[in-house]
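Only one protein chain is missing; all other protein chains are in place.
Chain nomenclature is as follows: A and B, assigned in order of appearance, with residue numbering initiated at 1 for each chain independently.
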Amino acid sequence: MSAAASLPTSRLAWVLDRLWHNRSARIGGGIIAIILLCAAFAPWIAPHDPMAIDTLRRLEPPSAEHWLGTDEVGRDLASRLIHGTRYFVLICLITTVIAGVIGTVLGLISGAGPLIADAVIMRFVDVLLAFPTILLVLAVIAILGPSLTTAMVAVGIGNIPGYARLVRSAALTIRREEYVEAARALGASELGIIFGTVLPNIVSPLVVYTSYAMPLAALAAAALSFLGLGAQPPAPEWGAMLVNARSFLFTAWWAVAAPGLAIFAAILGLNLLGNALRDVLDPRDA
Amino acid sequence: MREAALLSVRGLAAHFVTRAGTLRAVDGVDLDLASGEVLGLVGESGCGKTVLALSLMRLVEPPGRLVAGSITFDGNDVTAMDTRTITRLRGRGMGMIFQQPRTSLDPVIRIGNQIAEPLISHAGMSRAAAAREAIALLEAVGIPGAEAKARAYPHELSGGQAQRVMIAIALALKPRLLIADEPTTSLDVTVQAQILALLRERCRALGTALILVTHDIGVVAQLADRVAVMYAGRIVEQGPVGDIFAAPAHPYTQGLLQSAPVLGRRRERLAAIEGNIPDLSRPIPGCAFAPRCDHRPTMGERCDREMPPALAVTPAHAARCWRLATP
Partner (left out) sequence: MSLLDARGIAVRYPVRGGVLQRPTAWVRAVDGVDLTLDAGETLGLVGESGSGKSTLGRALIALRRPDAGTIRFAGDDILALDAAGLKALRRRMQIVFQDPNASLDPRRTVGGSVRMGLDLHAIGTGAERREAVAEMFRRVGLRPEHVTRFPHEFSGGQRQRIGIARALILNPELLVCDEAVSALDVSVQAQILNLLKDLQAERRLAMLFISHNLAVVEHMADRIAVMYAGRIVEEAKRDALFAAPRHPYTRALLSAVPTPDPTRRDPSPPPLGEPPDPANLPTGCRFRSRCPIAMPRCATEEPALAALAPGHKAACWAA
């Protein structure tokens, strides 16, 4: 136990301190930090307009002017990647918020609430699970029409059952703990127990699960864009960029490599950070 | 050394090496046991008594490891044995029973077969003879309706019955030593009394020596011939049970005997040992009990600096306390 860990000013400070001393957290966190910075300041960082077409300079290899080269209509790939971080962050946030919030609330009510709620919610979740996720996603897209918003909503809904089941089983275990009984004995209401005692104790598995689910969701959204069901060209979304460039794989490999490596690095960053968070968030195993 | 020593342990150390540091669970233990003798190994949780018991059969699992010392059992060096010899020794020379009898039994094998298995593999009995012997053994450990119970699965047994079955398995090959690690801690007191009586009776009948690992001084007083008191990985006092209870020499033993409430001897206040057990992941140069010891203020710094050796109180009774060195 480090000296810093013995006198934490707050739990968050303690977690951040432990992350700071963790190598994979530093690498993963670094990658994510770069992505967040790019997303925040894209117009100022990007050397060119990501949408500016220059048909005279199509599929140029990387050069001093175009660091990563240009695509099939002469747009600057580096600038498109930098603007693409905005889509990436948006996709990660929206899908996770939809799945995480709805799934957690359903799981908490189901696991720590009245029995009848449990029965109703779990049947609903079973129905969601009975469909293959891809079918579910395609069904949502078929109803709402292909767009980035639709893709995010669809992937978010597809991830609800995972969250709901995880939270439910964790809540069922925690509800039986003596410290929950102690809270009840002190006069805490059932709702107060669910959100004041059960939920904080589920945060760790939730964060860990999110560290798995978020990169998968981002990949799924990219895949939908690749299939033409998500972000539509000419938006500089990485999956959409990949599909545009794939016909030129043998003539202009950089046009494929740039978005491909960006997706790879972003997912790697999320996974590294997630692994580190999982190591840190369980003090009982530390 | 005492004559006819069945087990002789010298300077035994078992450490657990992890990323967080080295935990000195057992740190320099000397122990002797005569044939047929009952030794009570007493100590509180974390003192290393279970690791010591496992070390004697070389059952310590990684990251734990025996790092020093010798174990001589029946004239053979246990620490130098190859895997085949040690397996043979575990079957025929030493038996062991644990605190949670249910988790020690295989849940999917009928208990009769679990008792018969060592008889077939170690003693070379035929299947039919082993099955008959298993029923006889179940009767010997006081299981009613032994023939029917031999066909039962472990989940059909109560905790007390499961521990009886464990005793039957451990004693099936008539080992010369039985190690019982907190055999009654998970049982109710009425069942405990019966299991202790059974252990005493079976060991006496077979001439088996017993090492009884426990935190309960009442259990030790009832069963042991000799007592070894363990604290922070070391044996701090060792001697005949009468001497230990009548005239404990180590302040920790004294504290242990006085801090437990005793039925029928009610006092208004208990003599608690203040403080907590030391952190075994840090080297302790002196007496590990010094920070909690009432005598430390009058004894001076020697207690913190130097580990006291086992000093004789009487020829058969020794304690690791510097007070015994001062004339």
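Keep this in mind: a residue touches a chain if its C-beta (ideal position, glycine included) is under 8 Å from a C-beta of that chain, and two chains touch if they have at least 3 such contacts.
Everything quoted here is computed from the prediction, not taken from an experiment.
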Chains still shown that are in contact with the chain withheld from the display: A, B
Selected residue (touches chain absent from view) among B:T18, B:T85, B:S126 or B:S259: B:S259
Contact partner of the left-out chain, one of A:L37, A:V97, A:L144 or A:A182: A:A182
Residue of B:Q161, B:T208 or B:Q238 touching the missing chain in the full complex: B:Q161
Positions on chain A contacted by the hidden chain, ascending: 1, 6-9, 11, 177-179, 181-189, 192, 197, 200-201, 203, 283-284
Where the missing chain touches chain B, by residue: 44-45, 142, 158, 160-161, 188-194, 196-197, 201, 215-222, 224, 241-242, 245, 255-257, 259-264, 266-267, 269-274, 276-277
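The definition used in the following text is that only the chains that are shown with their structure count from here on.
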Where chain A and chain B are represented by their mean Cα positions, the distance between them in whole Å: 53
